[in-house]
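Of the protein chains in this complex, all but one are displayed in their positions.
== subunit A ==
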Amino acid sequence: MSAPVQRLDVRGIVREFSGGAGVHGIDLAIAPGEIHAIVGLNGAGKTTLMRLVLGMLRPEAGTVSIDGVHLHDAPAALWAGVGQLVEHPLAYAELDGRSNLVVAARLHGIGRRHAGEVADRAIAEFDLARYAEVRASRLSLGNLQRVGLAAALQHEPRLVVLDEPTNALDPAGVILLREALLRRAAAGAGILVSSHHLDEVARIADRITVINAGRAIGALDPAGIDLERAFFAMLHADDLERPAA
């Protein structure tokens, strides 16, 4: 019997920048229905890894496959099943909340007739009704982030990639996001999420991978008692070991 197709399969991915920054050979897999968190300090390579997964950067070595299809020969249609928010939300200042969601739905391949319904469902899910007719230029950072998350998730992607998604969110927004991700994972989506906040990811992640200096250096048990201690112990051991390697 063949192995089930992973939602995301990253093998030996390398992209190096001058000064030694970048990603130096990471393997990562996400099964359908799995939430995989990556944690690490600033500059560890989390965002670079996500950019490589999403085609925002081309790797120098290694491969990325989504639903079994290698990115370098993937048809554009493959991306209809992907939702992402890396750094800035896709929200145009001149458009209101709902128009931004309709635009995002259409760019994800939803037809004109259904884009409005999709946006309205996302407005309800992310409690954005008050901001639906407010220009994005007038939204707070937190509400802008909510619009961006709604835009990334509203088309029910099979693979979700979110970089620090709780940035600027209020506690209510964090709970809405957590529930939105758990619902999508239960429906079979694979989810890759990065965070600095260990407690936060431990609540929803099935797996936690620690990234340090552009490499995956180990895993944390989401059910573990003192994640912070384990995290720093892992970083410390890696930092001691690396110069000798």
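Some notes on this structure:
Methods note: a contact is a pair of C-beta atoms (placed from the backbone, for glycine too) under 8 Å apart; a residue touches a chain by one contact, two chains touch by 3 or more; residues count from 1.
Here is the rule we use: contacts and distances are computed from a predicted model.
Missing chain, UniProt protein name: "ABC transporter permease", from among "Electron transfer flavoprotein subunit beta", "Bifunctional metallophosphatase/5'-nucleotidase", "Exonuclease RNase T and DNA polymerase III" or "ABC transporter permease". One of A:V14, A:L107 or A:M234 touches the chain omitted from the figure, and that residue is A:L107.
Here one chain is not drawn; of A:V5, A:A61 or A:A93, the residue touching it is A:A93. In the complete complex, the residue from A:Q6, A:Q84 or A:S194 that touches the missing chain is A:Q84. Contact residues of subunit A toward the unshown chain are 17, 51, 54-58, 76-80, 82, 84-95, 99, 103-104, 106-109, 112, 148, 151, 161.
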